[in-house]
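Missing here: one protein chain of the complex. Every other protein chain is in place.
The chains carry the letters A, B and C, assigned in the order they are written, with residues numbered from 1 in each.
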Amino acid sequence: MKEMQTQPNAVSRREFLKKAGFASVAVMAVSTVSSMFSTGGRSPLSWPGAQEAAAAGRDVREVLRANFGDRTIQPSHVMLKTPIIAENGAVVPVAIDSDLPMEAGNYVKKIYIFVDQNADPFIASTDLTPASGRAAYALRIKMRKTSLVRAIVETNKGVLYGDTKTVKVTIGGCGG
Amino acid sequence: MSVKERNRPAVAATVFGTLAVLSMSLVPQVAQAADAARGRKVMTTKSLGNCAACHKFPNVESPGDIGPDLIESMESFGPEDRAAVRQWIWDAREFMPHTIMPPFGANKILTPQQVDDVVEYLYSLKR
Amino acid sequence: MTVAMAAVLAVVVGSLISCAETRASEKKVSLTPGPEVEELEQSMSYEEYQKRYKEVFGTATEEMAEDGNPAELALDDGLDLVNAVAGSKGLSCASCHGKDGVKLKGIAATYPKYDPAIKGIATVALQINRCREGNMGAEPFKYESYDQLVITMYVKSLSNGVPIHVSIDGPARPFYDKGKVYYFKRQGQFNFSCAVCHVKYAGYMARTNLISNNKHHGDHWPAYRLKWGKTGSMQRRFRGCLKNMRAERPAFQSEIFRDLELYLTSIANGEPVQVPGLRM
Partner (left out) sequence: MPKGVGKIRIRLPKHIAKGEVIPVKALITHPMETGLRKNKKTGKIIPAFYINDVRVYYGGELVTHADWSIAVSANPFMTCYVKADKAAPLKVVWKDIKGSVYEKTVQIQPE
């Protein structure tokens, strides 16, 4: 997160994205990506974790269906950065970045953040414009418990890309 | 009390299960046979034994690493050492004066019944 | 880790063979110089602890502190309070300490310190209230109130970067000793002490909480704590820990808490003041 924010020029960003595994995901997309993402360009409901989704509150599957219908989500071009363990579920930093173009007529129009296990899985969405220059957004969010976090981006043409990460929310050791 | 609740519908039992365990420390104790399942509940409940804060034992998410793995610990105890195992939980200072282990019995964090239940669970780890 | 477990197991077995022997070998030893306290070996060096912290949590909290610590936004309110006239004498902090309190630069790095007027230890928070009551004729701030925290935070931030150098000698010594004894004192239903966790078991995990090393406990308060979602003082943190220990909780700025604050701050001697901090 640090390097992509302090050196936001094109070259270092491309390197960053490469480092973050965009290049390799693209190469492997056809062959092995289905083992990493059960989506592989299928409906959002087959994303990892969707089956065991929220016991209480709104079901993430319904939320995803309400937002995206049965459109497919490509597990590429988006990088979601989260801590592996959140020291405190009340403040979990998440950062979404993407190498998708941001030009007039061809840009990311919206970034969504969902947390499966929150009572309401919808956390935030951000509308972007070509003037944003970069399809990226960072936010600090609340997580009720350990859960899958989903970042989904939507282009102006209605194409969806996404990335997921599991964040383990601290189980307090002390206290009653 | 918990016997009564067993006869209630399953939903009610789930709801009141935690309360039942909690209230053990409040109501006068009627001697019961030690129960491993109740012991495990004591060990995983934060407001009771909270053993998982420090000890690893089966099927606990992210246990602490302050104390030893309880399966390994139990290897040192045979069937005849039940009283010693109980004493470790009741007041481990008997064995290690400078231990971090809270004196669960001596300081009334748990009831005698709850300590017995925990011992029962610990011995179930040996099987 | 395995070594530690083996060691504990060894004691388990050993103690069964001879309880009396184990007890004799663990007698209380006095640390010199100072009062008699339980001798505890430090679990790991601060560097090892830092390494473990990074392995467990990564750098997310650090990055958050760099990106924006919410407590920093309140510093301006503290500054305003320093310049604001209050009380019957028509004075502000700035009347004596210069505009924006400039003359207080570096001072907080020497606090808590012995104050002959109270024959005890003065913390920055206590000193601000004493000044208000005695010199300004103003109401003291309620401890942990917004105004009290932001003015303390601002005054301490004037010493940011200055190495902490609290005195633990001369008249401060007996109070330092009291704080230290309290730090090592077993208390509460759980029979814990501050030290048993933060010295002997620092760097170990209590579920997914990493028990912190005490080297930096004294250098960043008041701090924004993620768990609270707001700013609080070191003494609020003391009370939180004591509650978890199911022990008695002394009042804010009580004598024993000021002595304890001196003891903990002295451990951070040489480390730069960094107020407000951001902690989990």
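As a convention for this text, a contact is a pair of C-beta atoms (placed from the backbone, for glycine too) under 8 Å apart; a residue touches a chain by one contact, two chains touch by 3 or more.
Small disclaimer: the values here were computed from a predicted structure and weren't measured.
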Looking at the whole complex, which visible chains does the left-out chain touch? A, C
Using the definition of touch stated at the top, determine which of C:Glu48, C:Glu72 or C:Glu255 touches the missing chain. C:Glu72
Go through subunit A and note every residue touching the omitted chain. 5-6, 8-9, 90-93, 95, 102, 115, 118-120, 122-134, 136-143
Just the residue numbers, please: which parts of subunit C touch the chain that's not shown? 64, 67-68, 70, 72-74, 76-77, 146-147, 150, 224, 229-230
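As a convention for this text, only the chains that are shown with their structure count from here on.
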Any idea whether A-C or A-B has more C-beta pairs in contact? A-C
Whole-angstrom distance, CA centroid of subunit B to CA centroid of subunit C, is 34
Counting in whole Å, what is the centre-to-centre distance of subunit A and subunit B, each centre being its mean C-alpha position? 41
I need the residues of subunit C touching at least two other chains; which ones are they? 205-208, 211, 246
Contacts with two or more other chains, residues of subunit B listed in rising order: 53-54, 62, 64
Per the touch rule above, subunit A residues touching subunit B in the complex are 168, 171-176
Subunit B residues within the subunit A interface of the complex: 46-47, 50, 53-54, 61-62, 64
Which positions of subunit C touch subunit A when the two form their complex? 56-61, 63-64, 66-67, 205-209, 211, 226-227, 229, 241, 243-244, 246, 280
